[in-house]
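Here the structure comes first, spelled out in structure tokens, and everything after it is commentary.
Excerpt of the complex: some chains, original placement.
By written order: A and B. Residues from 1 in each chain.
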Amino acid sequence: MTVLELAGIFAFAVSGALTAIRKDFDVVGIVLLAGITALGGGVARDVILGATPPAAFTSLGYFLMPVAAAAITFFAHPAFERLTTAVLVFDAAGVGLFCVLGTLKALPYGVGPLPAAALGVLTGVGGGVLRDVLAREVPALVRPDAELYAVPAVVGALIVAVTWELGWWAPWIGVVTVVLIFAFRVVAMARKWRAPTAWRR
Amino acid sequence: MTVLELAGIFAFAVSGALTAIRKDFDVVGIVLLAGITALGGGVARDVILGATPPAAFTSLGYFLMPVAAAAITFFAHPAFERLTTAVLVFDAAGVGLFCVLGTLKALPYGVGPLPAAALGVLTGVGGGVLRDVLAREVPALVRPDAELYAVPAVVGALIVAVTWELGWWAPWIGVVTVVLIFAFRVVAMARKWRAPTAWRR
């Protein structure tokens, strides 16, 4: 589980660093945005659960990972032909991993399956929203042209919460859910799927 | 009190959903913005008070109300001739209710009347600020042309905090305060009242 967590932190940190590079932030801004993107959602979840200080501040691994990811991205970013796409793909991976892990982290606190799923979604999308607000991008979460960004997150978190409540939870369900969220998001971007918007006069 | 709380959640959720519709968010973005607007201020207050997990995450009613409000708004929004005005009116109702309820929630934590009033204001305006930041609107709270947005909130929260400290508190005071905040805000919008700004060279 820690391995998956570090993978999610890495994916989000890369998405944050790429955003910072696209915005011409300096090296410190790149590291900070990488760290905020990678740890913001989890810190928000832990603070809301009252699990303070958050894991991100007590275990050094969570803490050094974004720095490492930022350093790698700093030099490797030209490998990504189109920065925007790369940001979205890494972001999608982070969302998938953190939605599942965040929900699992919240369930034992007895907040009920629905709130636990909401905290999973917060863990999954919170860091990305902070990244976009700080970089003054329209948060992908609410971007009119966001190809079903939140749908896979919500559905994935609900799958985890419900299977857990029913006692059907098994690690493979988590892995499958992560893959589903990631794949759905990537396909939705490629195919430009849209969720319905309210009809206007 | 729970009835008033649900009413405030409903009002804020509608204001969030209408903002999302005005911004052409998809259905998921509408539900999320409705929920964040309705619960954001109260969650911030509870987290600051250390009352975690916040009520919004422990009682299902708080949680389903925004979803219901978003669903209703999704279909009913054309009833509102001018979305912007509708957002402001529902927002004003939410501010009035949450300023009073938020202050009452904070007072027993012994933070003193002034901080309790500040937490009441946070409860009242926090959700709307999150809504506007996520929707990339200028937060009404700090909009130069905001017709006395914060004044009624601050005054109302202070009335509750002071009467409580003096032992004069009675439920009717809360009801009157809610009505006053709401009415003052609506009249201020209609009459385009302005608070003084600093003079410029």
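Brief remarks on what is shown
Please note the rule applied: a residue touches a chain if its C-beta (ideal position, glycine included) is under 8 Å from a C-beta of that chain, and two chains touch if they have at least 3 such contacts.
No experiment lies behind these values; they were computed from the predicted model shown.
Shown here are 2 copies of a single protein sequence; counted across the entire complex in this file, the number of copies is 3.
Just so it is clear, only the chains that are shown with their structure count from here on.
For the pair chain A and chain B, the distance between mean C-alpha positions equals 28 Å. On the side of chain B, the complex with chain A involves touching residues 20-21, 23-30, 32-33, 35, 43, 47, 50, 52-54, 56-58, 60, 63-64, 73-75, 77-78, 133-136.
Looking at the complex, you find that chain A touches chain B at residues 47-50, 109, 111-112, 114-115, 118-119, 129, 133, 138-139, 141-142, 144, 146, 148-151, 154, 194-201.
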